[in-house]
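Okay, so here's the structure we're looking at.
A single protein chain has been omitted from the complex, and every remaining protein chain is retained in its original position.
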Amino acid sequence: MGRLRYPLRRIIEGLITLFIVMTIIFLLFRVMPGDPLSIVIDPKMTPEVKEMIRHSYGLDQPMFVQYGIYLKNLFTLNLGESFRYSQPVSEVLAARIPNTLLLFTSASVLSAVLGIILGRIIAWRRNSKLEYGLTLAGLFFYEMPIFWFGLILIYLFAFRLNLFPISGMIDFELWTLGATTGEKIIDILHHLILPLITLTTASFCGMMLLMRTSMVETMKEDYVEAAKARGLPDKVVRDSYAARNAELPVITAFILSLSASIGGGVLTEKIFSWPGIGYELYQATIGRDYPLAQGCFFILTLMTILAVIVIDITYAYLDPRVSYD
Amino acid sequence: MNYKFLIILAMLGLALLIAGTNIPEKTQNNYLRIAAGQEINGLNPFNPAFNDVYSQFVMSNIWEKLYRYTPDFLDNPAAKGSSDRRIFLWIAEEMPSYKKVGDNYEAIIKLRDNVYWWDGERLTADDVVFTSNLMLKFGIPPQNWVNWSITGDESYVESVQKLDDFTVKYTLKELVPIFETGALMGYIFPKHQWEPIIEKSIEKHHKGTDKISKDERILIASEIWSLNLGKDIKLDEIIGSGPFKPADWRKGEYMRLDANKDYWAKGRILEIDGREYEIGPYIDGILRKVYRSPDISKLAMRRGEVDITGILPSDISEFEKIETIKIEDYTANSLFYLGFNLRRKPMSYLSFRQAVSYLYDKELFNERIYHGRLPPINSVVPFVNDYWHNPNLSKYGEGMSTAEREYKVYIILKEDGFKWSKEPRFNIVDGEVIELREKGEGLMMPDGEVCPIVRLMGAPPEEIPDSAQANIMLQGWMIDIGIPAKYTPTEFATAVDKLSPIDGSEPDFDINTSVGWLTDPDPGYIKDLWHSTQMPEVTAGGNNYSGYNNPEFDELAEQSAREMNPEERREMIFKLQEIISRDLPVYPTNTVTRIQVYRADKFKDWFNRKMYGIGGCNNPYAYMIIKPIERE
Partner (left out) sequence: MFKANKLGIIGVVILLLFLFFALFGPIYVEMMGNSYSPMGGMDTSLGINPETNSYAWPPSLKHPMGTDSKGSDIFSQFLNGSYLAFLIGISIALGAAILGVIMGLISGYWGGRWIDSLIMRSADALVSIPFLPLLIVIAAVVGSLHLFTFIMIMMVFSWVGVCRVIRAQTLSLRTRPYIDSARVAGASSSRIIFKHIAPNVIPLGFYELTMIVGAAIITESGISFLGFGDPTQMSWGMMINFCTAQGHTFKAPWWLLPPGFGITLLSMAFYLIGRAFDEIVNPRLRKME
């Protein structure tokens, strides 16, 4: 009976988190001394015009009314009007979300796969030169500031070797002057490579080290020992007995690192001008486009919370040891 | 399991390999590719938020004006002094002719009869009257309103009438220079596109048969400017009369403008600097691609992905080596300054303001921190605006070393009665100040009170990356003398709110270094910035942040706003600059120089303009006359 209650509880918890975070954001934006409209309002305008603008953005209402409208709008995904684009925030975001998902999921999958494979190898060969080498190299990449690495990659591969585009997601000339769908897909992939490498390199090591620790622990478990004792080949014991169970804790850690890696995603998008949510968030904050910044942050939080819930629930079903309370 | 991973990896690798090697070929074209630093805010010409130079650049290629500034009015000596040489007749055929009728004046403007909208309709007096009435009745576009009123309230334009298809009559309550240089330099919109939209909005918001009330006007105006051009009105449905039509727009990525093959001005000859240019457009169109970082757009330029971009001064040497690329610079009309809050001590002491001005070593900052990007200025009219710029103002310490400046400041403060618990000491050899030996401490003001902490309100580094360093150095020098200074990075919106509280309370700052101005070509702004009625506590949202109150200045400023004779007006403007430089409500520090590089092997007849560069929002001529070079 716990089976249904657990996901339900996680979703409610997620909603509460979201509510709290968004309230904090509202207070941040409204209580701060600055006038959120100062970017739109030209100091040279007459007071009457300034008032007109305030009215058109609903900022002449009392604070609690604004808060009510804000919550209602969030609930209905009506995220307001972007100052800069003069377009509903949800429209701007709808165009950006697929880009972020493309970069983010492909990088997550790639680094998970790489991390698990390599982690398995080094756990099996503890204290070998290979382990030290891989651990040190992986750690170096893991602890590296991602934007710095991105800049170095751009310098080497885009600037010096001229292999990849420097920035953006598409070749504007190709797209606007007519290209086939096939050409467009290849163009996007071509632009995807450097940011993908940057994100993957920076995050696979975390998975690798976790996998290693987890493997080392599972290998002590009785059933692995028993399999070894039965004389099964190393490879079978490693892959079928130890690794399979070792992957579960790795998933937990993956959840924990999710919000941190979204931060890395923002920086990567910024470096490569990848037109995703993170880049838009950065642009919006720089451009003082508060509704858009708020919207971007809302979507990023929503995405993290959703991902955490989904992974949590799947994990709970996969691993019978997790209790549902 | 292992195999599955390997297969996924292999497939990904393969996909990337294909993508890496098999780059689609681009078609041959004559589009001009511009690397832009920022996405445009939007295309709706009525939206007050879209007054950024980027949006204005695109708009100025869509809609056109009755008159335009000539490209050479700023730097051609022959243009000085004569107001008609400063203005190009664009849609208008002649300069306005004025006549006094009773208490009022009449201005008659003749239009050309060969101007056509993109849809084939002719541009007539109806369009001009319609556009002018938008300003008079609804105050839209708001960013333009300031040109239609000198008091910031009622317009000096009484009414506008059509005399015949190509003649318009404006009735003016008074004759002011801003009418020609401002009001008549707004875009003209097609009546047949916008009138139905306005009428629908009036119908929706205007109840009863009375005059449209102020509240209704606000509703109507804000509805018009929230229209999304590109969606509510599709890109290809926008009607303009200019040389380039918006064709494709991927927000945050690029915008494509196609050449208007039937441009009405095509073949017209423009005489600029003694050279004749025939108006095109000759290129296929403009591709505007957004690059956020200067390093990246620089790389794109070097890789041949774009044809023109802005660079940092420190990048010049890289491009000097490339033969096919040429370099041009221009100085924008920006104005940065130290703004003092005269309501507070110690800023209320003139000697203190002079002291800080002497300490602010703008030459050193420009050389070391900004690398020539922010050339020093001494007047509130940037020198690029050379007709109105007064070059004979105090330079406050130009050419002095840091130690000499500090010594000078020490003397100024001491003479005015400032005291220290421990005076700063200097090494002076043969009358030459070598260095500061001991810092001053415990500064006391002439009235005997201890000098309070002076906060330097500066921009945080993400807005102006290097200003933080300049602020920190200024703070260091002030502390050397014993002035308790503290640099407080303040975000733009907060800074604006502190300078000019929207609720009409007193501004809350000591010294402002963060918010600068983008000045107009017309110096009328001087009055708006320092007239005593413009104090934020007097007029909510006013711009006289310093709280400067000088009847002498007020009177002269008002007089200058009504003076029609350019020579006389120039005298007054010069005098106003002198007063500001003497009283120091603000100390002008720098303006902005920008550098552009462009491909001289792909296009010819590149046309730079000293104040707006190539293709800036006020140099729409550049892309009308640029020609592609034939390639094999």
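Quick notes
Labels for the chains are A and B, by order of writing; each one numbers its residues from 1.
The rule is short, and it goes like this: contacts are C-beta pairs under 8 Å (C-beta built on N, C-alpha and C of every residue); 3 or more make two chains touch, one makes a residue touch a chain.
On a predicted model such as this, the values are computed, not experimentally measured, just so you know.
Taking the complete complex into account, the chain left out of view touches A, B.
Although one chain is not drawn, the whole complex shows that of B:P313, B:P484 or B:P566 it is B:P313 that touches it. Although one chain is not drawn, the whole complex shows that of B:L229, B:A468 or B:I626 it is B:A468 that touches it. For the chain left out of this panel, the touching residue among A:R96, A:R120, A:H190 or A:K270 is A:K270. Contact with the undisplayed chain is limited, among B:D127, B:E253 or B:E491, to B:E491. Mapped onto chain A, contacts with the missing chain fall at residues 13-14, 16-17, 20-21, 25, 28-29, 32, 34, 126, 132, 135-136, 139-140, 143-149, 151-152, 155, 159, 213, 216-217, 220, 255-256, 258-260, 262-264, 266-267, 270, 278, 281-282, 285-286, 288, 293-294, 296-297, 300-301, 304-305, 308, 325.
Residues of chain B that touch the chain left out of the display are 293-295, 298-299, 311-318, 368-369, 371, 460-463, 465-466, 468-469, 471-473, 476, 487, 489-491, 494.
As a working rule, only the chains that are shown with their structure count from here on.
Contacts from chain A toward chain B in the complex involve residues 32-36, 38-53, 55-56, 81, 83-87, 92, 95-96, 106, 109-110, 113-114, 116-117, 154, 158-159, 162-164, 166-179, 183, 186-187, 189-190, 192-193, 196, 239, 243-244, 270, 273, 275, 280, 283, 286, 288. Of all residues in chain B, those touching chain A in their complex are 1-2, 5, 8-9, 12, 15-16, 18-20, 22-24, 26-27, 29, 31, 33, 39, 41-42, 44, 47-51, 139, 142-143, 145-146, 149, 152-153, 214, 218, 221-222, 225-226, 228, 231, 247-248, 250-254, 256, 287, 289-293, 296, 299-300, 303, 305, 462-463, 491-498, 500, 502, 525, 528, 539-541, 543.
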